[in-house]
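A single protein chain has been removed from this complex, and every other one stays in its place.
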Amino acid sequence: MTFGTTDKTISVLTYTLFALFALMCVYPFYYIIINTISANDISARGEIIFYPRHIHFQNYLDVFKIPGLWNATLISLERTLLGTLLTVGASAFLGFMFTQEDMWGRRFWYRFTILTMFFNAGIIPWYLTMRTLHLTNNFLAYVLPAIVAPFFIILVKTFVESTPKELQQAASIDGAGLLTLFFRIILPISKPILATVAIFAAVDQWNSFQDTLLLVTDSKLFSLQFILYNYMNQASSLSTMVNLQNAGSTAMASLATKQTTTSIRMTVTIIVVAPILLVYPIFQRFFVKGIMIGAVKG
Amino acid sequence: MSKRNLAVKRATCLLFACLFLVSAALTGCQSSSPNKEASSAPSGSSPAASQGDSAIDHSKPLTITVYDNAANYQGEQTGWYGKLLKDKFNITLNILAPQVAGDQLYKTRTAAGDLGDLLIIDNSQLEELIPAGLIMDITDKVKNTKYLSQYVDNHFKPFNAGFDKVNPDGKIYAMPTFEADTSPTTYSEDTPYSSPLMPWDYYKGVGAPKLNNLNDLLNVLKQMQQKYPKTPDGKTIVPITLWKDWDGGTGAMENVRWLSNWYGYEKPDGTTTIQLNAKGDIVPIIDDNSMYKKILQFLFTANQMGLVDPDSASQDWNKVAEKLTNKQVLLLWYSWQRGFYNTIERGKNGDGNVAVPIADTHLIQTSDAYYGNGRVFAIGSKAKDPDRIMEFLDWYVSPEGLRYYTNGFEGFNYERTPEGKFKLTEVGQTAFQKNTPVPDQYGGGGYQDGQSKINSMIMSDFVVDPDTGEFYNSNYWSSTIEANKTALTMDWQNTFGAKNATDYYLKNNMIDIVPNINTSLGSDSSDIKNERSQISDYVKNASWKMVFAKDQAEFDSLWAKMKTDVVGLGWNDVVAADTAKAQKIVKMRAEAMASK
Partner (left out) sequence: MHTQAYGRRRVSIRKFLYILPFMVLLATFAYYPLYGWVYAFFDYMPPTPLSHSPFVGLKWFRSLVENPVKVNQLLQVIKNTFGISGLYLLFSWLPMIFAVFLSEIKAMRFRRIVQTVTTLPNFISWVLVYSLAFSMFSSEGMVNGLLKQLGLIDSPVLFLQNSEHVWITMWMWQTWKTLGWAAILYIAAITGIDESLYEAARVDGATRMQAIRHVTLPSLLPTYFVLVMLQIASFLNNGMEQYFVFQNAFNKDSIQVLDLYVYNLAMGGGSYSVSVAISMLKSLISVVLLFSVNGLSKLIRGESIV
C-alpha cells in the first residue's frame, strides 16, 4: 500500500490522534499498576498518580495465596482453549454453511440462529434446563452452550460472502466436496475473521464466571475468574452487614478497617488482563498482511 | 496452502506455550503455599466426641452444602477452621453464598426444590420455605442435644411459635442467628449503634462547648471546620460526608435513617415507609412532622452552611472509608466507624473519635439480640445426613465451638491468666487484621483466611463462658478493657462522668432500649414488592435532591412533589403493609417488657 506522499498532513494528524488516544488508554492502566505495587495506605489516600512509591508486591502475593488458585487457573485455561476451539470451529462451519444457497431451509435456519441473540428466557428456566441436562457441576456446562454463537456466525458469513465467488465455484468444478471446499478454501481465506472470532470467544470464556456462580458447587470446577470474583467480594461485604446491627459491632469494626477494596480490585484486574495481553500479539499476526486472492487462485 | 497451515500450527503452538508459561508462573507461587493439603488426608478415624452421643459414625467423609445468606465467600471451607471440622467430625463445609452469586441463587435453587443441607436464611425466606416443604422439622433432634437443648425454651420455641401461620403445631424448624444470652432488655455494647461521634481533640480545640441541640452541633462543626480546614497532610476536612451505595435495602436514605435514631425513631426491619419510636408511634416518613423530614432538613441546613462533603452524592462507601482513615470527617454515627482511625497508640495521645452527646437527643437502641437478628439456621428437608449436621451445630454452640469461632486457639490467640480469665496474646490482638500465619499443626494459612466462612453464629459472643464468667467476645474481657485504657478514654470518662457512652445515655435517661424483636413479619405480595421498590427508588432520589437543594423553597417543593407522587405509586398500600408489620413488633415488645 504505497501511495504518493502528497497527504503528509493527514499522516501527521493520524499519528498524533492515535498517539493521544493510545495515551488515554494506557494511562489508566498504568495508574492501576502503580497503585497495586505502592504501599496500600498511600494508594488509599489517592496519592499515587505518576510513579509508584514504597514498592511492594504483597497484593499479588495475597492473590497467589488464595486456596485453589492453581486448579482454577487450569480450569480456566481448559475452558478457554476447548471453548474457543469449538466456538471458532462451529462458527466457521455454520457461517460457511449459511452461505450455501441450496441448503434446505437455509433462510429459516439462519433466522432461527440469529433470533436467539435477542431472546432471554430468564434465569429460572435456564437453570432448570441445565439441571435436567445434568450440566450442574459439569465441565461441559462451560463449553456446550457457547458452541453455537450467532454473532460470530454472522461475522463469518458476512466475511465469506465478501470473498470472490469464483473461488468456490472453481473448486466445485474441480469436483471438490463440501467439506473439502470448507477445509481447503474457506478456512484459509477466512483466517482474519476467524482470528477475530477466536479473540472474542477466548476473552468471553476467560472472563466468564456467571455460569460458575449458579451451576457449579464443586470447588474442583471453579474457574479463575470465579475465584477472583469471590475474593473481591469478601472485601466488600461490609454494607450487607450493616443492616444486621446486632451482628456484633466489633466484627464490623475489624472488617471495616481491613478492607481496601479498590486495591484488591485493581490487582485482580491486572492478573486477569495480563494473560490476555500475552496472547493477543499472537493473534495480531493474522491481521498484518492482506490476503492475495490472486495468489490463491494461481 | 501448506505454508499457511504451518503458520497456524506455529501460532497455536506459541499460544499453548504462552498459556503454559503463565500457568507455570502461577504454580510456582502456589506451591510454596502450605494450606492446600488441608482436605487431602482422611482423618476421620479419631473424631473427638464433643458429647455423649456415640452412635454417630464418622468414618465416611461428609460434605455439607451450606446455603448461607451471611457468607461472603463461596466454596469449601479451608484453612484452620476447615481442618478443625475435618479432624473432629470428618465433615467439609461447601458454602453457597448469595452475596457472591446473587439473589438468583435463591430463586433458581428453590425453584428446583433443593436449597442445600444446612441453611442460613432470612426469616421471610423461612416463612416461604416451610410450607413449600423445603425445611426439616428438627423438634426432636434439638431436644436430644447437649448444648442446643439448653436454649430451646427461652430462645428457639418462642421464635418458632411466632411463625404461627405456617407452623400451627409449634414445631421447631429453625434456630435464629446471633442470639445473646443476656436478656431481652439489656444492651451490652459500650456505645449505642448510632450516636453522635466526633474527633475529641478537634472538639476540645474549639472549647468543647456543650451541645444542646442540632443547631449547636452545626455551629460546632462550623467552628471546627474553620479552625481545622485541612488535615496535617493537606487533605480537606469534610465535616459531614454521606454516601449513596448503601441506600439499597433501606428504601430511603440510609444516612438519614440512622440519624433519626438519635431522636428516638427507628426503621423496623422489613419496612421502608415508616418510622417507629419506643412508645409504639408509627409515623410514615413522608409525614410533615416525621423525624425523617427533620433530619433531611438538618442535612440541608448543614449543606447550606458548607458542612456537607460536595462529593457526597457521587462517592461510594470506599471513598468514605478513606476519608475516615484520614480523619477528614468530623461527624460520625455508627459506633464501629471509630475503628477506622482510633488506635490504642493514638488514644494514648488523646487522639480519636468519641461519643459527644447532644442534650436534646433521646436515642432509640434495640437490645442485645436475645431472640436473634433476622436470620436462622435450618436444615434442608433433603439433607443427606441430618444427624451429623445436628452434631456439628450442637458443638457450634458449645463452649469449645464458641471459643474457636470467636477467638481461635488457646495458646495461640489467647491464654489463661492466673485468675482463670482469658487474655489475648500479642498475636491474638492483631491476628485478624494482620491475617497472621497459623502454625501448621492447626492447618496453616492466614488466621483471617481460615476463619469460619459461615459468618454467622446461633448463639452470639454475648454469651457467658462458663469457665471464665465473661462474654466470649474478647472486647469485653476484663484483661482487654484494662489494656485499652488510654488518655483518651480516661479524659472522656472524667468529662462525662460515665464509664462509657451507653452508660452516660442510660444515667442521663437519654436512651430507650427497646427489646430486640426477631420474628416472622410475613412476606410481601408481588404487588407490594413492586410498589415498594418503585417508591423506594423515588424516595431515595428525592431525599438526596432535598439535602442538596439550592434553597428552602426548592427543598419544600421537592418534598411536596414527593408527597403527591408516591401516592400515585401505591404509597398507601405499602404503608398499610408496613404498619401491620410495625404493629406486630410493638405488640411483641410490650410482651417482652411485661415478661421482664
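Annotations for the structure displayed:
First chain written, first letter: the chains are A and B, and each begins at residue 1.
Following the convention adopted for this analysis, a residue touches a chain if its C-beta (ideal position, glycine included) is under 8 Å from a C-beta of that chain, and two chains touch if they have at least 3 such contacts.
Predicted model, so just to flag it, every value in this text is computed and none were measured.
The chain omitted from view is touched by exactly one of B:164, B:537 or B:556, namely B:537. Taking the whole complex into account, chain A touches the unshown chain at residues 1-4, 6-7, 10-11, 14-15, 17-19, 21-22, 24-26, 28-29, 31-32, 46, 49, 90, 93-94, 97, 100, 102-105, 109-122, 124-126, 128-129, 133, 144-145, 147-148, 151, 154-155, 158-159, 161-164, 178, 189-190, 192-193, 195-196, 199-200, 207, 262, 265-266, 269, 272-273, 276-277, 280-281, 284, 286-294. Annotation for chain B: contacts to the undisplayed chain at residues 106-108, 110-111, 113, 128-129, 132, 134, 235-236, 244, 248-249, 251, 272, 310-311, 313-316, 318-319, 524-526, 529-530, 532-534, 536-537, 540-541, 543-545, 548, 565, 568-569.
Please note the rule applied: only the chains that are shown with their structure count from here on.
Within the complex formed with chain B, the residues of chain A that make contact are 41, 44-46, 61, 64-65, 67-70, 73-74, 77, 80-81, 123-124, 127-128, 131, 184, 188, 191, 213-214, 217, 219, 222, 226-227, 229-230, 233-234, 236-240, 242-250, 252-254, 256-259, 261-262, 274-275, 278-279, 282-283, 285-286. Those residues of chain B that touch chain A in the complex are listed here as 1, 4-5, 7-8, 11, 14-16, 18-19, 21-23, 26-27, 29-31, 33, 35-36, 38, 65, 72-76, 78-79, 94, 96-97, 99-102, 104-105, 107-108, 111-112, 178, 180, 189, 191, 193, 233, 235, 245-246, 248-250, 254, 269, 317-318, 321-322, 325-326, 334-340, 366, 368-369, 373-375, 432-433, 445-446, 448-449, 460-461, 473, 475, 516.
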